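Yeah, one chain of the complex is gone here, protein chain that is, but the others are all in their spots.
Showing chain A:
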Amino acid sequence: MDFFHFPHHHSSQSVAHFALFRDVKNSQALRKRIIAAATIEGADGDQEREAVNFAFIDARLITGRLHLQTAISQAILADSQGAIRTKSVHSEILWALNPTNNITEALRRYGVSDTTTDLIVVRVGEANLDSAKIQELMEEVVLGKMVPFSELKNITDWSPIKKYHKLIGEVAVQESKGNISRERAIVDNIVISTVAVKTVMA
């Protein structure tokens, strides 16, 4: 369990708690649950929506801590300006991660799918929320093993990342061929920058 504190954002959403889960067993059920929660009416619906009120991100597509931080911070920024393009700040994080403007595609690629086994779970909220409580809520929805975020380096899958960002033919990537650590550093920087620039890409 880890968090980002953005002191410049309003205290109602200045903290983002996040955790990395491995060996997730219930991804299919989780995906169905998130979709179902959207249509339940009344108090039950509110309760169910609150239970899944997180961003569930496929960890394979995240290159590192700064990548996640940039997506979260741009999503909170858009929300604070009333400029989110999706229904919530959490889905906005997924939208920010995907290089195109297609919301369905963003959710399908970066969200939880039936085969997801490694998940990053994010909750944007008030500065004074109790992190133990949030961890409890996360563990209630995700059946998996919470591991330190630094394990992400063993999970990141660079080939779909390059594919989704259309980087395979790009000069920067071609030039660093054969030098894996250099290529990854370059892809990491491009991917982070793409997230940051997203709101002003035509």
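What we mean here is this: a residue touches a chain if its C-beta (ideal position, glycine included) is under 8 Å from a C-beta of that chain, and two chains touch if they have at least 3 such contacts; residues count from 1.
Just so we're on the same page, contacts and distances are computed from a predicted model.
Asks: From the names "EKC/KEOPS complex subunit BUD32", "Translation initiation factor eIF2B subunit alpha", "AP complex subunit sigma" or "N-terminal acetyltransferase A, auxiliary subunit", which one matches the UniProt record for the unseen chain?
Replies: Going by UniProt, the chain not displayed is called "EKC/KEOPS complex subunit BUD32".
Asks: Any idea which of A:T70, A:N98, A:T116 or A:T156 touches the chain not displayed?
Replies: Checking each option in A:T70, A:N98, A:T116 or A:T156, the one touching the absent chain turns out to be A:T70.
Asks: Write down which of A:Q47, A:T100 or A:S193 is the residue touching the left-out chain.
Replies: A:S193
Asks: Given the full complex, what residues of chain A touch the hidden partner chain?
Replies: So the residues of chain A touching the unseen chain are 4-10, 66, 69-70, 73-74, 76-77, 80-81, 83, 167, 170-172, 174-175, 186, 189-190, 192-194, 196-201.
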